[in-house]
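The other protein chains are all here in position, but one chain of the complex has been omitted.
Up next, chain A:
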Amino acid sequence: MHLDFSILPRFADALAYGLWLTVRLTLICIVTGGALGFLLALARRSGSRLLRAVSTVYVEFFRGTPVLIQLFWIFFCLPILLGVELSSFVSGVIALTLYTGAITSETFRSSLGTVGREQMDACVALGLPARVRITSVILPQALLRATPTLLSNAISLFKESSLVSAVGMADLMFVGQNISNNTARPVEVLTAVALIYFAVAFPLTRAVAVLEGRILRKLAV
């Protein structure tokens, strides 16, 4: 077998285009999904039984079904039910947002749980109204504690977003598959694609470890 990696530079632009879509999708969905996850976490800790029930069912459902099914459902069923055409990018964002919301809600739920009752007591003793307690004390600490896990969630999303290639979105995976098929050089091309994913994900994984140590030290009071 003869391997020829020199064919790759020709496709650098196409691969870069695919990577850019993957990165955009990941960044958008970690923000929208994170926001959804935060609201879900609040709902799951709320006093209302209805809110708790609805949010729990939501989270369990999206964690308990394959992402691929969720993608297909949003791409092919949602337009039929709503009667509107959605661009594939919008569909991708919706699907991954819904999924990421379920995942990050667990992250936020545990980080909210670590802000102790004593912090709440201190807030009351200082006369801080509920709004200030949440925005200035609880939220920043919960966010800070959640950051390493959120970053891990983002890395997972970056990798799992490759599933959108199955519904025809031209992300890094999709572009790689296409080049691989057209050149009949799967070993070279798919190896390169794997390495590109790794080159982005690995430094972030290391960053999570460092960040985690720092944040834990800072909040250790």
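Convention: a contact is a pair of C-beta atoms (placed from the backbone, for glycine too) under 8 Å apart; a residue touches a chain by one contact, two chains touch by 3 or more; residues count from 1.
In this section, contacts and distances are computed from a predicted model.
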item	value
Which of "Maltose/maltodextrin transport system permease protein MalG", "Acyl carrier protein", "Amino acid ABC transporter, ATP-binding protein" or "Zinc-finger domain-containing protein" matches, in UniProt, the chain that is not displayed	"Amino acid ABC transporter, ATP-binding protein"
Contact residue for the chain not shown (choose from A:79, A:113, A:140 or A:168)	A:140
Sole residue of A:47, A:66, A:83 or A:129 that reaches the chain not shown, by the stated touch rule	A:129
Interface residues of chain A (partner: the chain not displayed)	118-119, 121-122, 124-129, 132, 136-137, 140-141, 144, 217-221
